[in-house]
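Selected chains only, in their assembly positions.
Chains: A, B and C, in written order; residue numbering restarts at 1 for each.
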Amino acid sequence: AARSEGIVVFAAASLRNALDDIAAAWQRESGTKAAVSYAGSNVLARQIEAGAPADVFLSADLDWMDYAASKGLIDPASRTNLLGNALVLIAPKDEGADIALVPGVDLAAALKGGRLAMAGVEAVPAGRYGKAALQRLGAWEGVKDRIAQAENVRAALLFVARGEAPLGIVYRTDAASDPSVRVVATFPADAHPPILYPAALTRTARPEARAFLAFLGSPQARQAFERHGFSFRGKPVSGS
Amino acid sequence: MLNAWLSPEEWSAVALSLKVAATAVAASLVPGIAVAMLLARGRFPGRRALDAVVHLPLVLPPVAVGYLLLLTFGRRAPAGAFLAEHLGLVFSFRWTGAALACAVMGFPLLVRAVRLSIESVDRRLEKAGETLGAHPAWVFLLVTLPLITPGILAGAVLCFAKAMGEFGATITFVSNIPGETQTLPTAIYAFTQVPGGEGRALRLTLVSVAISVAALWASEWLARRVRRRLAAG
Amino acid sequence: MSLEVDIRHRLGAFVLDAHFRSEGRLTALFGRSGAGKTTLVNAIGGLVRPERGRIAVQGRVLLDTDKGIDVPVHRRRVGYVFQEGRLFPHLTVRQNLLFGRWFTPRRERRADFGRVVDLLGIGHLLGRRPGTLSGGEKQRVAIGRALLADPQILLMDEPLASLDDTRKAEIYPYIERLRDEGRVPIVLVSHSVPEIARLATAVVVLAEGRAVACGPAAEILRHPELFPEPGPAEAGALVETRVLRHEDSFDLTVLETRSGPLTVPRLDLPVGAPLRVRIRARDVILALERPQGLSALNVLPGRVEAMEGGEGPGLDVTLDCGGERLLARITRKSAAHLGLAPGREVHAIVKSVAFDSQVVTRTPRED
């Protein structure tokens, strides 16, 4: 059904809140249906590789977009870095003192024997960014054996929210919405590779998809993204 | 009232999950019984290998199963292309694929239950059927099958419940496309990935549980009826 | 009619090594518990595959390990009444009964459902399931199920063991009819000598897996040594007779034997009908003179042919009564008192009431 009547957007699961609003708005405006399939970026990339009927791909990091590009699955001309995000250190609501994330910071001490909750440090983008930042700050060696790796950044957030872990590293977008955690510090943007959400059309995109991609750069879309805590980075290119 | 409670998209996930689970159970029933029979009774060289293969979906992480399915039944994969061309049966990114994933994941559960039942059938009854002139195939239909009904029901409901909860293989194999492959569990997953989605995830979880429990109770009711008949005074 | 069995089969320490050929319409298998009767019947039915051997029914080879013949169970067309019931628990009594019918070619469906049901007295059970039946009810349904499959050989493993005498008496005539219609050979396992004497045309005696005796019933039953204690009481002679006349006023029938007339309770048979009568050795009294004023109606003159005694007080006297061989079992003391010896003329006295339905049966038609 989705295939014949509209377009299919493959988007990283963390974009859901904002993108649901935007897809609905676009649908109202254009009269074309946009079905959004949310899953992990890695899953989506592999599925596009396997011939999934996706028209637009929104990845949560550059690696999987690069992967798709390297396999010739996307239209390189349409690729833009649409959104940005920031990485924060969080603690349960009423716990822990603020920490200054300066080089040489002793996070291990702040853990007080507890664990540092992060998304998978090898696999999940948020985890990789976090590891890079900790390395840059010289804190990695001190905590690397104290890390509780969650399946994804939401699960890491949960560990802190439930008080299982005294500290955790998540996106600003996640931390902002959960009242049971508080932001202890924000990582300096230059401490880790830029946190970017690239967007692109797939090789097999239907014509309507181009309009959708353009709509992602519209003020309306920008508003929606920003409302959910993303920083808006750039207007997608609409011509090829 | 329920309409207000669930969004149209959520409704379509509920409907799709039901369709997928029912199809998965229906499609795996006959092969499941056949394989259970082979494993319980067969004496052929590949028996142990078949046994292992049947259990594989249980052992493998579901995501791995989904990935294997993608590699086998994807649009570009040989088996997928063959089926699409000759039978018009396309799995990739269709609800049929979700059903396939659920069927594969539920298969070991179905086979085990049926097989346990088969192994507890008194074979002397089957022999009695043969002396009455019934070919072993008829004996299977008229004697064995009715006697293992409780096991089939148990297996079917396990398979159904598994299908209602299966997430990893499904999302990996056919993604999470609303209206096409977004089942209840994948919808729930998507909600848990964003801030504030917990409430809706919980609602959908309750729906899913309610459906499975209803199926469970129905199957138990049926099984009890059957068993009461079989009870030796 | 013929049944040929020549098989060898090992089960743990037990070896069945049976070799016999029975021409009887109804072959009784007799033997102690564990002698191998069920195993033998299983081999005929195809439920046990003997290590080697040959089985043929009416010339139809069911098994021949040398030639690689092993007819599958469902094509053997045996009607098997199992020693332990084996009713289908999920089917009603009616469905159990009709199970075999489905697989019987239409033109071979002879057994009449209504008749069999009536005969076995299971009409009121048809809608029930086996789980709630009593022991005897199950057994009757099992018999009906085998009969209604219109088998080409009927295998009955102690079919009547848990039935009361009245029920048995109702079923016997039906088995006799089946036997005499001669369409299917019957193999009957039984521990009951009267039952065998009544029904069997041939007897195979099994002991520890071997067929130690095999032959026409009349012959085998004459051998007391084959029917161990307290069997001797059951030894006797089978006498072939014919209805001579009826004495309606006394409800008696007079039979013609080579040794003279025999008065028995009234039989519902036409004059001239052939009959088989078993005269138990223990029912015969010997007298030197024709006795007077005695309630026993049957006095057959004869001559002592042989006297055989072993341990114990008893003596088996074989008599020649006008060409008919009778057996009498008396005490050694009596024999001494009467001065019995081979060649001596005596009179054999038998009560009329001794001839109950257990010993008077229609003569099986033999081919």
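The rule we apply is simple: a contact is a pair of C-beta atoms (placed from the backbone, for glycine too) under 8 Å apart; a residue touches a chain by one contact, two chains touch by 3 or more.
What you see is a predicted model; the values in this text were computed from it and never measured.
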Field: Whole-assembly formula, with each chain kind represented once in the display
entry: A x1, B x2, C x2
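Going forward, only the chains that are shown with their structure count from here on.
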Inter-centroid spacing, chain C versus chain A (mean Cα positions, whole Å): 91
Statement: Chain centres from averaged Cα atoms put chain A and chain B apart, in whole Å, by 34
Message: Between chain B and chain C, what distance separates the C-alpha centroids? Give it in angstrom.
response: 57
Field: Touch list for chain B against partner chain A, complex
entry: 63, 67, 70-71, 74-77, 92-93, 171-172, 175-182, 186, 189-197
Field: For the chain C and chain B complex, residues of the former touching the latter
entry: 45-47, 72-80, 82, 84, 86, 88-91, 99-100, 102-104, 129-133, 145-146, 149
- line: In their shared complex, chain B is touched by residues of chain A numbered 1-3, 8, 10, 13-17, 35-39, 43-44, 46-47, 50-54, 152, 154, 173-174, 176-178, 228
